[in-house]
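Note that this complex is displayed minus one protein chain, with the remaining chains in position.
Letters are used for the chains, namely A, B and C, taken in the order the chains are written, and counting of residues starts over at 1 for each.
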Amino acid sequence: MEPEYSPTVVDHFEHPRNGGRFEAGEGVIKGVAGSLEQGTMFVLSARVAADRIESVRFEAYGCPHCIAAGSWLTEQLVGLTQPELRAWHWRAADQALQFPMQKRGRLLILEDAVRALSEAWARLIP
Amino acid sequence: MEPEYSPTVVDHFEHPRNGGRFEAGEGVIKGVAGSLEQGTMFVLSARVAADRIESVRFEAYGCPHCIAAGSWLTEQLVGLTQPELRAWHWRAADQALQFPMQKRGRLLILEDAVRALSEAWARLIP
Amino acid sequence: MNSMSSPAKSAPVIYLDYAATTPVDPRVAEVMIECLRPEGPHGNPSSMGHEPGRRARALVEKARQQVAASIGARPECIVWTSGATESDNLAILGVARFHADRGRHVITARTEHKAVLDAFKQLEKEGFEVTWLKPGVDGIVRPEQVRDALRSDTQLVSLMHVNNETGVIQDVAGVGAICRERGVAFHVDAAQSAGKLPLNVEAMNVDLLSLTAHKSYGPKGVGALYVRRRPPLGLKPLFHGGGQELGLRSGTLPTHQIVGMGEAFEIGERDRESDVARIAVLRERLWQGLTAIGGVELNGHPSERVAGVLNVCFHDVEGESLRFALRELAVSSGSACSSGSDEASYVLRALGRSDQLAQSSIRFSLGRFTTADDVDRAIAIVSREVARLRALTPTADSNGT
Partner (left out) sequence: MNSMSSPAKSAPVIYLDYAATTPVDPRVAEVMIECLRPEGPHGNPSSMGHEPGRRARALVEKARQQVAASIGARPECIVWTSGATESDNLAILGVARFHADRGRHVITARTEHKAVLDAFKQLEKEGFEVTWLKPGVDGIVRPEQVRDALRSDTQLVSLMHVNNETGVIQDVAGVGAICRERGVAFHVDAAQSAGKLPLNVEAMNVDLLSLTAHKSYGPKGVGALYVRRRPPLGLKPLFHGGGQELGLRSGTLPTHQIVGMGEAFEIGERDRESDVARIAVLRERLWQGLTAIGGVELNGHPSERVAGVLNVCFHDVEGESLRFALRELAVSSGSACSSGSDEASYVLRALGRSDQLAQSSIRFSLGRFTTADDVDRAIAIVSREVARLRALTPTADSNGT
């Protein structure tokens, strides 16, 4: 059976928000997880100012749910503090995008990317 | 496969000549062979005058080839002498009506009826 | 060899062979034709990855519901096949082979369709023991016969609903109750009953039910097997491949055929009562006409029969000549389904008819498009020809030389 995609997934897949990445530089952090070989990979990059995330970009390799999740996430993370970012949980994406059960593992890769992002931020702060 | 019938068979089957039998009486002879149970039966009856057959009637129970053979025979036997009748052979009917191979046995029943007719005639002559 | 078998007569033949196959209902033909058009749902129903495939699939699933509804089943219990022959084989060989280690005794009746008989003969070759039930002279197998034949190692009982030659109806619900009680799988060949009798797999306690479209105004070459799913019934497929139909029947699903069967079965069930009522009247009219000829007898039970079928034997007329004489009528002798053998019908023989009477039997089967005029012309032809042939039949006193 063809997997079924919710309207939100279709919308983000068709019109991804904030695709791409920021040039490395002042206030730019990056979080990567997964790999092409694995079939799912996320690259998140964010520009932070003071203690909040200002904007986020994503790259993704994966199924439409993954592409949509990357896109969706870039909007969700804006304004978060570092502790808020660290607390981010995959369930938020699942609720919004209704991942099919057998694809949930891919959300954990997304969570890993967010965690990597928050760690990069942590490294930035001191 | 449906058995195939030659035009002669169809003609005689559709328009049997000389169906029925003569009332028993002076100069009337009868030859019977086969039975209903067997699936094939012929009753030949003939009116003889001097040393020739004057006319023949038939009854038959059997497949279309048999009905046709009975009908056809009534025309063939007219004018025969007793020795000629005795010499009658099933091949004549086979040639005229093209019996399928597996039905040839039924012609032997017809030959038996002719033989019985000729024997009845022989019994009449002395 | 001269070949000269087509009727030289001019009038079109009167079709009274609905039990062999029916014309496709124009309403059914219409929906099939839609499927065959360039703009039709030509995708492969297994190609769920694109719209043409999903469009075809949706139609297949709609038809599945139509067929399921007509037998009181859930749609997921319907497996599409190429016809009742395949359905019978899938049911019988499938269940017996799957459960072979649990028991090798199976039961059926001598008057079943060849598709059932020959599947059981195949099982015999594979080491199964078959009990061949003999019906009474009325053609009916009593449920007690089944009860008596059941053993601890019995795996399967197969009994047809309506006999294709005589139209006699079996008490499948009675047999179903016994089988269910004993936990034995029960298969019913319902090729001849769809659209003629109410069918309900639950009420009849049926585990497997064979259907075909072409006896019910649908297309030839498509059928279905109902397979009980709760509790699931193990079944070995007859052939293997793409895994369609839950692996029970691989092969590309023929959308137009399935759509035709669905429509035919929906119409068949919706119009069943009025169809049956009309056909029963015509059948009665035919029967009255035939009995008036004299020397005719009905084959099979006088009342436990479907409306459309009348199997009659004619005394004192040889079978082949009778059939040839009646070639303005499209009727049948023996089973039309077994390709034209000349043997006496094994079904009528099992009912105790002599070879000779069996051979002089004709099955008249009426259907949705039969008219009173068809029936009256048929009566006239039969009366004329039987009289003509009987006039040539030697009378009893001629016997012996």
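Methods note: contacts are C-beta pairs under 8 Å (C-beta built on N, C-alpha and C of every residue); 3 or more make two chains touch, one makes a residue touch a chain.
This one's a predicted model, so the numbers in the text were calculated from it and none came from an experiment.
Here the missing chain is touched by one residue of C:66, C:257, C:370 or C:393, and it is C:257. Per the touch definition above, the residue from C:93, C:130, C:172 or C:286 contacting the chain not shown is C:93. The set of chain A residues touching the chain not shown comprises 1-7, 10, 13, 16, 19-20, 31-33, 35-37, 39-43, 58-64, 66-67, 70, 98, 112, 116. Even with one chain removed from view, chain C keeps its contact list with that chain: residues 5-7, 13, 15, 17, 20-24, 26, 29, 32-33, 36-38, 40, 42-44, 46-54, 82-86, 88-90, 93, 113-115, 118-119, 121-122, 212, 214, 219-222, 238-244, 250-257, 323, 327, 329-333, 335-340, 369.
As a convention for this text, only the chains that are shown with their structure count from here on.
Distance from the chain A centre to the chain B centre is 102 Å, each centre being the mean of its Cα atoms. If you average the CA atoms of chain B and of chain C, the two centres end up 43 Å from each other.
Note on chain placement: the centre of chain A and the centre of chain C lie 62 Å apart, centres being C-alpha means. Chain contacts: chain B has no residue touching two or more partner chains. Touching two or more other chains at once is no residue of chain C.
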